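Just one protein chain is left out here, and the rest sit where they should.
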Amino acid sequence: MGAKIPILFVFVMLFALSSANPSMKKQYKPCKNIVLYFHDIIYNGMNAANATSSIVAAPHGSNLTILAPQFHFGNIAVFDDPITLDNNLHSKPIGRAQGFYIYDTKNTYTSWLGFTFVLNSTYHQGTITFAGADPIMQKSRDISVTGGTGDFFMHRGIATIMTDAFEGEVYFRLRVDIKFFECW
Amino acid sequence: MGAKIPILFVFVMLFALSSANPSMKKQYKPCKNIVLYFHDIIYNGMNAANATSSIVAAPHGSNLTILAPQFHFGNIAVFDDPITLDNNLHSKPIGRAQGFYIYDTKNTYTSWLGFTFVLNSTYHQGTITFAGADPIMQKSRDISVTGGTGDFFMHRGIATIMTDAFEGEVYFRLRVDIKFFECW
Partner (left out) sequence: MGAKIPILFVFVMLFALSSANPSMKKQYKPCKNIVLYFHDIIYNGMNAANATSSIVAAPHGSNLTILAPQFHFGNIAVFDDPITLDNNLHSKPIGRAQGFYIYDTKNTYTSWLGFTFVLNSTYHQGTITFAGADPIMQKSRDISVTGGTGDFFMHRGIATIMTDAFEGEVYFRLRVDIKFFECW
């Protein structure tokens, strides 16, 4: 009979431990999952009013109003793109995607992304920071979520990016499926 | 009576577990907290001797000695700034803040930061790496601490940044309150 006390005690202790300690919640299914869209309109010398990104660096021989030859290798673009809940550029933004991308391959389209979602709406308050390689020509590709603040305090995860639409070399829309595997 | 043995055993096991495993120390109050200052003097064509940062990229139509119009949108600056324990530019540096910032909005001052504190003093030895959006006009703003080495091996946390002072568009000083929530 006396043995029942420790069993109960163990349960209580383990429960207390897992409640008190966020790292105990780590798991292979996401602890949080958000899908958002962002919209990038590249400045091309003629669309100053609408453009949300600008080429700011280019390799020798290129200029800053036309993406470079050789798959844009060497271009750096800085952006401040609206984030929406659905795939409509004209939906009310719930935040901004801010950062940069680099075209970094000479024989195909790939980029490297460093950016942050700055979310400020009734849905979400806080930031989510991303980094990683984006092999653009693949249908879906994974980058790392390296940190967060506010609602996403200390979060980490994986973001699956898909090019949802593009028009010429001026507009593209990315669908970002953010799966957090470390929540606090 | 026999029930007391497992209770003690559970305590011992739980204690051993929490000692052996750094992730068990995760908590919502910081496991380490450091406040530091760094000092950025932007090259403006006339201050080569003192400048600690340089504009290295700009949007179409701008140059590299004057920050761009439209809230500096599209400028990238590279920096190697002294870090001090107090808010005095002339205090003995305890390390260098090295990396870059990007001005990334056309209708207000915001930047995106990627940089590392390289600390090398009796106070601290090691590096702390930061990434995130910096909405400069807000009094305080949070960015992510994505990694560390040396004294800050594998650390993660949140850094609260405040603009402690600025002079025109040449000098600014940031106060960085680094709260580590994951220590090893």
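As written, the chains take the letters A and B, and residue 1 is the first residue of each chain.
One rule holds in what follows: a residue touches a chain if its C-beta (ideal position, glycine included) is under 8 Å from a C-beta of that chain, and two chains touch if they have at least 3 such contacts.
This is a predicted model, so every value here is computed, not measured.
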item	value
Options A:F73, A:F153 or A:F172, residue touching the unrepresented chain	A:F73
Residues belonging to chain A that touch the chain removed from view	1-3, 6-7, 10, 14, 23-24, 26-28, 56-60, 73-76, 102-106, 110, 112, 114, 131-133, 135, 142-146, 156-158, 181-182
Positions on chain B contacted by the hidden chain, ascending	2-3, 5-6, 9-10, 13, 17, 20-23, 43, 45, 54-57, 63-65, 76, 78-80, 96, 98-100, 114-116, 118, 127, 129, 131, 146-150, 153-154, 184
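Definition applied: only the chains that are shown with their structure count from here on.
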item	value
Euclidean distance of C-alpha centroids - chain A vs chain B, Å	21
